[in-house]
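The structure that follows is given in the form of structure tokens.
In this view, the complex is presented without one of its protein chains, the others remaining in place.
Think of it as A and B in the order they're written, each chain with its own count starting at 1.
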Amino acid sequence: MRRTRIASAIVVLAMIATAFTGCAGSNGASQPDDAIRIGAVLSLTGPYAGLGEPERRAIELEVERINAEGGVNGREVEVLFEDDGTDEARAVAAASRLIEQEGVVALIGASGTGQSMAMRQEAERGGVAQVSLAGGSVITDQFNPWVFQTPWPNRVVVPFILGEMRAAGVERLALIADSGGYGKDGRDATMAVIDRFGMEVVADEQFNRGDTDMTGQLTKIRSAEPDAILMWAAGAEAATILKNHDSLTGMDVLPVYGGPGNARVELLEGAGSAAEGFQLAAGHILVPEAYGPGTEAYEVATGFIGRFTDRYGVAPDIFAGHAYDAIHLLVDAMRRLPEEFTSSDLRDELERTEGFVAVGGTFTFTPTDHNGLSEDDLSFYRVVDGTWALAGEAR
Amino acid sequence: MGTTELLQFALAGLKNGSIYALVALGFTLVYAATGVINFAQGEFYMLGGMLSVWAYADLGLPLPLAALVGVAATALVGIVFELTAIRQRKDGDPLALIIITVGGSMLLSSLARHLFGPNERALPLFSGGGNVSVAGAVLEVQTIWIVGITAVSVAGLWYLYNRTALGRAMRACAVNRDAARIVGIDTRLMVTVSFVLAATLGALAGLAVTPLTQTAFDVGPSVGIKGFAAAILGGLGNPIAAVVGGLVLGMLESLSIAFISSTYKDAIALIVLLGVLFVRPQGLLGRSGREKV
Partner (left out) sequence: MRRDARTLLPYVVVALVAVAVLTVPLLTADRYLLRVLTFVGVNVIIVTGMALLFGYAGQVSLGHAAFYGIGAYASAYVVVELGWPWLAGVLTAVLVTAAGGLLLALPSLRLKGHYLAMATLGFGEIMRVVFTEARTVTGGPDGRSGIPFPSVGEWTLDSAGANYWLVWGAAVVVLVLAANLVRSRPGRAMRALHGSESGAMACGIDLVGLKVRVFVISAALAGFAGALYAHVVGFISPSTFSLHVSVLLVAMAVLGGSRSLAGPVLAATVLTMIPFADAVIPGLSRSALETIQSFQEDIYGLTIIGVMLFVPGGLAAALRRVASPRGRER
């Protein structure tokens, strides 16, 4: 009996060991003491692990480069990563740990909207700026002087998409949104401005994360006879929607539009030919020509895309781009400061950021706008031959 | 609402219901053998899809072979889990075993994340694209695969239960474990067999669905809940009841979308389930909700 138990313990340990080898080795090299410390609270495990991983990779890559180029005013930058496990309480604890024990001058994170909202109280009380990588409008709508945000919030994205749809002659709109934060946010933002575009919502359907079939919702949408479907779905369900739609109605009969949450290579792989003709709004990073070849933004973005692809073998996604923006916004503000500065100085300087060219767009913060992006930072794409193409050119 | 739309909703219900039925069968088989709700059942569903994707995309096997490898590997995980964890709890205390399956569920999904990454992964449709028109309603070919796999699994299970010595032993074990042991049935073996079958059924469900939904390390729990609900709705321990429960649950959700609201479809299905339980505590087809003393 004892022996079988030991055997079972060995089996389990062997499984763990296999898993260990499957992971990239983490380096525990310590940095010099005078390094500038920045904390990053990311979802490296849990449902948002798919966001946290590319974010972490982008930050590690860029910090190495920044330090190789001499750091900030002669000091090295050190980013300390904490995993919030896609859990709000852990995000709060991680933020307080980074502020209290590690003495960070600023926080990057979290990956998710809920975790970002949960940790802002810690950032405010600790007196450090927080640069969130989550897209929820609430993060900068419920304004907090200490909290900044790099992704395009839906109050910027939605008018851009609706404008494109209106130009394509869409008047009757059907919504399908996930029941979580991303879908609700997109739906609310759409409802808020729909009248301005002379459009009406004729169907308003929801689904839950993990649902295996959307034909019910799509059947209901079809019988409402809309001109187009606008989808707010960030996860794997987006591919299911496109596939079910392809079988049921077809993209040529009823076009489907989406937002930045759909700008993931997993969507192209998952939906396959069903994604053909799908249109979405996202930053310029999907097709770097959108930045305008020869511009500073183009150089910045293609440089990052090249470095990231060289290192990791895959192109950076939009989440990696948001993380790039966050670390560079902070570093840029620190470079404008004298050698010795406080975390409060850093927040003030960050707020004075003007026309900073990064991957997600050109950032200009003001005391009332802590996102600083506009519709100019978005492009409209169409899926052609299994990849993104600028919609204007594809048409 | 026209008949074509109604038929379309019915087909959606049938498709989801078949998936729930397969997962529910896994719950009910393990329950019959051990008296335990296996919280790792959803992870078998996840592994069935994930290991098939691994065999197809990472090992480069042709799809049919990859599917076989995925299901067989999941069945193997079921055996290993039963032998190294479930069987090691000698007194067979059901609650302790349930908690062990909770631990197993966490371990399996986390290992899947370590090995296969955090993002969703895709598998091609079994027989390309294409649809069949049924009285104006659209039937995806993959749905035929899903329903077909469920039907074949149920038929196979029926044959196993009613026509083989192993099946008779399993049934005896479900009725009364002590009596079964006295007449010389290896009840421990029956537990292992039930886990293998449960893992296989869960894996088949995950495999059949992945071409439509993709799969990821964290898809297990939500389908696990649906399967558990279906098994309870039908009545625990009875395979036919599990299938009925699964189909009823799928139809309920589909009709909620059609006539009430897609926002509340899960809540509506659960409220109906609670209503059924409060009126018939043993489920739709269950014999008696009374615990064995």
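Keep this in mind: contacts are C-beta pairs under 8 Å (C-beta built on N, C-alpha and C of every residue); 3 or more make two chains touch, one makes a residue touch a chain.
On a predicted model such as this, the values are computed, not experimentally measured, just so you know.
**Q** For the chain left off this view, which of B:L29, B:L51 or B:A85 is in contact with it?
**A** Answering carefully, the residue with contact to the hidden chain is B:A85.
**Q** Touching the hidden chain in the complete assembly: which of B:M1, B:L65 or B:L95 does that?
**A** Of the candidates B:M1, B:L65 or B:L95, B:L95 is in touch with the missing chain.
**Q** Provide the residue numbers of chain B that touch the chain removed from this figure.
**A** 31, 37, 39, 85, 88-91, 93, 95-97, 99-100, 102-111, 113-114, 221, 225, 228-229, 232, 236, 263-264, 266-267, 270-271, 273-274, 277-278, 281-283, 289-291, 293
**Q** In the complete complex, which positions of chain A touch the hidden chain?
**A** Considering the whole complex, chain A reaches the absent chain at 5, 8, 12, 16, 19, 23, 26-28, 44-45, 80-83, 85-90, 92-93, 96-97, 99-101, 113-114, 117-118, 120-121, 136, 138, 142, 179-181, 184-185.
Note that only the chains that are shown with their structure count from here on.
**Q** For chain A versus chain B, what separation do you get between their C-alpha means, in angstrom?
**A** The computed centroid separation for chain A versus chain B comes out at 34 Å.
**Q** Note which residues of chain B are touching chain A in the complex, please.
**A** 1-2, 5, 8-9, 11-13, 15-16, 19, 80, 83-85, 87-88, 90, 107, 110-111, 113-115, 117-122, 124, 129, 131, 138, 140, 209, 212-219, 221-223, 253-254, 257-258, 261-263, 265-266
**Q** In the complex, go through chain A and note every residue touching chain B.
**A** Its residues touching chain B are 1, 4-5, 7-8, 11-12, 15-16, 18-20, 22-23, 45-47, 49-50, 52-53, 179, 205-210, 212-213, 215-217, 219-220, 223, 235-237, 239-240, 243-244, 246-248, 264, 266, 269-270, 272-274.
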